[in-house]
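Let me begin by presenting the structure, written as structure tokens, before commenting on it.
Only a single protein chain was left out; the remaining protein chains are all shown in position.
Entry: subunit A
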Amino acid sequence: MAEERRQKLCSVILPTESMKAMAESVGVGSLQEDSCLALSEEVSYRIKEIAQDALKFMHHGKRRKLTTGDIDHALKIKNVEPLYGFQSQEFIPFRFASGGGRELHFYEEKEVDLSDIINTPLPRVPLDVTLKAHWLSIDGVQPAIPENPPPVPKEQQKTDSTEPLKAVKPGQEEEGSIQTKGQGASSAEVKGKEKMRMKPRSTHELSVEQQLYYKEITEACVGSCEAKRAEALQSIATDPGLYQMLPRFSTFISEGVSTFMNYIYLLMLLFLLASVTWLLQPVRV
């Protein structure tokens, strides 16, 4: 870990071949190796400096993407003339060429015919900035209107339920239950189990019925009776509302795999793996 961190921090400089290539493009014929090295160190440092200043503009512009405008403003701070020709393009495409023993990425500047520019019809004016208001939350609850993001997806609910660290809030509880209702939860059983889940967050106790179910399933999965196993696997795959048992099943499987690895009970392993795949079937609540 420390090694990786160290490697990340090592200073990176541009390769000296780039210096030669850039020099040639300007007209300077042969550049000594030493001067290339000195040049590249200096250039790399300046680029980093400009990038750091440009980051400030990006942060204040409330954006995550660094744009060419930021670089221009950074150059302005340093009293350097801005670069011309790189305005308002989200993505600057570089073309790749390899020839003369060197690989080169360059910005292709196409030659444009002036008469073409004059004669093409003007592009459509982009829409102006407008203001739109909507309710993000009413009395602590986020309404399910199109302007709001869709309610929390299933994966989020899964993590919510299986992670005891996330404490329950009255607002979020309501959100959760409202969202499940919004999704049209399949059975009353689900709702019942959800409510059971919400209240005693700290103690993950299974009801007697669930404990029996768990016992049956696990025994069936690794037992000898084929029919029972098939049924058990089917049940895991399709039964809704097995939230609470999910962690227990996964612990069982992991323990099983680690135990049986030692004894090369391949069969057991296979059965366990089968149950895993069935568990992971997408048909979950």
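In the analysis below, a residue touches a chain if its C-beta (ideal position, glycine included) is under 8 Å from a C-beta of that chain, and two chains touch if they have at least 3 such contacts; residues count from 1.
Throughout what follows, contacts and distances are computed from a predicted model.
Chemist: Of the options "cAMP regulated phosphoprotein 19", "Myotubularin phosphatase domain-containing protein", "Transcription initiation factor TFIID subunit 5" or "Neuronal-specific septin-3", which is the UniProt protein name for the chain that has been left out of view?
Modeler: So, among "cAMP regulated phosphoprotein 19", "Myotubularin phosphatase domain-containing protein", "Transcription initiation factor TFIID subunit 5" or "Neuronal-specific septin-3", the name matching the hidden chain's UniProt entry is "Transcription initiation factor TFIID subunit 5".
Chemist: Looking at A:30, A:98, A:130 or A:258, which makes contact with the chain not pictured?
Modeler: A:130
Chemist: Of A:52, A:207 or A:234, which residue touches the hidden chain?
Modeler: The one listed residue touching the chain not shown is A:52.
Chemist: Please pick, from A:148, A:234 or A:277, the residue that touches the omitted chain in the full complex.
Modeler: The missing chain is touched by A:148.
Chemist: For review purposes, identify every residue of subunit A that touches the missing chain, sorted by number.
Modeler: 2-3, 5-6, 9-11, 41-42, 44-45, 48-49, 52, 56-57, 59-65, 67, 69, 73, 77, 79, 126-140, 142, 147-149, 165-167, 169-172
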